[in-house]
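Would you mind keeping the following structure in view while I ask a few things?
One protein chain is absent from this view; the other protein chains keep their places.
As written, the chains take the letters A and B, and residue 1 is the first residue of each chain.
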Amino acid sequence: MAQGRLTVVGTGYNVAGQVTPEALTCVQRAERLFYLVSDPATGAWLKSQNASAEPLHHCYREGEPGQAACERMVERILAAVRAGHEVCAAFYGHPAICVPPGLESLRRARQEGFPAQMLPAISFEDCLFADLGVDPGTHGRILCEATDFLLRPRRFDPTASLILLQVGAIGLVHFREDTTPNRAGFRLLARALRQQYPESHQVALYRASQLPILEPSIVWIPVSELPEAPLSTNSTLYVPPLPRRPLDQEMLTRLRQAMSEV
Amino acid sequence: MSKRSEIIADFMAKLSVDPALRRRFKDDPSSLKDESGLSDEELELLAGGGPDQVLEALGGDATVNCCVLFTGEES
Partner (left out) sequence: MQQGSLVVVGTGFLVAGQVTPESLASMRAADQLFFLVAEPATRLWLESLFPAAESFNDLFWDGRSRQAAYDEIVERLLVPVRQGKDVCAAFYGHPGVFVYSSHAAVRQARAEGFAAQMLPAVSAEDCLFADLEVDPAASGCQSFEATDFLVRGRIVDPHSALILWQIGALGVTTYHLRELWNAGGLAILVEALCRVYPPSHPAVVYEATHYPVCDPLIQRTTIAGIPDCQVNTHSTLWVPPIARAPLDAEMARQLGLSV
């Protein structure tokens, strides 16, 4: 029997437009293609590229924790790999970022002795950097999932950019068809941010465009107006950095001396 | 840029869009002789060497790290 293999890819956020050529080759050639995407156009396009394409979103059940759906998806993918197929699993955005079945199916396949690989893809952050004109290298960048940010408080550097993922879905651990954002959870986040940033600090609520005809949604507001700001379940919050600390000249000198000593 | 390095670059571009072709190359470099237009020796060199060997085969002109950001200026 032929040996099964798994390649996990991402489709980015623009139907076919942000799918890398190496990922596209995998999508087209797979004997079994599974996909979890966030819009119907991408799903339709994937089916046009590979007739074997099977959606994974049916694995979600109303009222069930997301973990159960993930398990179901991983099992479907692994069953195809075990059957000896060349399998491709395609997820929206970048398949490692906040997409549990992406990494989990990879780990499980390898654990069971099958070759498995993940290809890089365009993430929601890549879109944010391009649309908002932000370079994470300039001031540093802290990325955190919003519920995790609130539930497990940590020190963070407010003189770096802060990107909070899924701010409209705080505390929503069970799958629901209803896409109403969690306003109560968002207000708690707003309160936490007011402790670190001035009331007037401008922040952006951002949603990448997912269709070539749509502009990204970018709303800039001061921290003080955050609690009642327009919100969607797939909103991301970008908090620009506070002015950074002065350069530590002594450290810079030490580094330069270390360079010349080699 | 020599003709050889152009052919090698072309082969790199071909491999870069096709993970299955990359695996075939890894398993048996000489099996891609026709696809690549390269000799057995060249294929072995690319398969066995690291990025430095590949770079050298491509003509060695690598302006790497052009976009390192820290400029040491207050801004």
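The criterion applied here is as follows: a residue touches a chain if its C-beta (ideal position, glycine included) is under 8 Å from a C-beta of that chain, and two chains touch if they have at least 3 such contacts.
None of the values given here were measured: they were computed from a predicted structure.
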item: Candidate in contact with the missing chain, chosen from A:L6, A:V19, A:L46 or A:C59; value: A:V19
item: Sole contact to the chain not displayed, among A:L6, A:I170 or A:A190; value: A:I170
item: Which residue of A:N50, A:T147, A:Q210 or A:S235 touches the chain not shown here; value: A:T147
item: Sites on subunit A contacted by the missing partner chain, in the whole complex; value: 12-14, 16-22, 94-100, 103, 106-107, 118-123, 125-127, 129-131, 133-145, 147-157, 159-160, 165, 170-171, 173, 184-185, 188, 212, 244-245, 247-248, 251-252, 254-259, 261-262
item: Interface residues of subunit B (partner: the chain not displayed); value: 1, 5-6, 8-10, 12-13, 15-17, 22, 25-26, 46-47, 50-51, 54-55, 58-73
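Definition applied: only the chains that are shown with their structure count from here on.
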item: Subunit A-subunit B separation of Cα centroids, rounded to whole Å; value: 31
item: Contacting residues of subunit A [partner subunit B, same complex]; value: 7, 21-22, 24-26, 29, 117, 119, 135, 137-138, 246-247, 252
item: Interfacial residue positions of subunit B with respect to subunit A in the complex; value: 16-20, 69, 72, 74
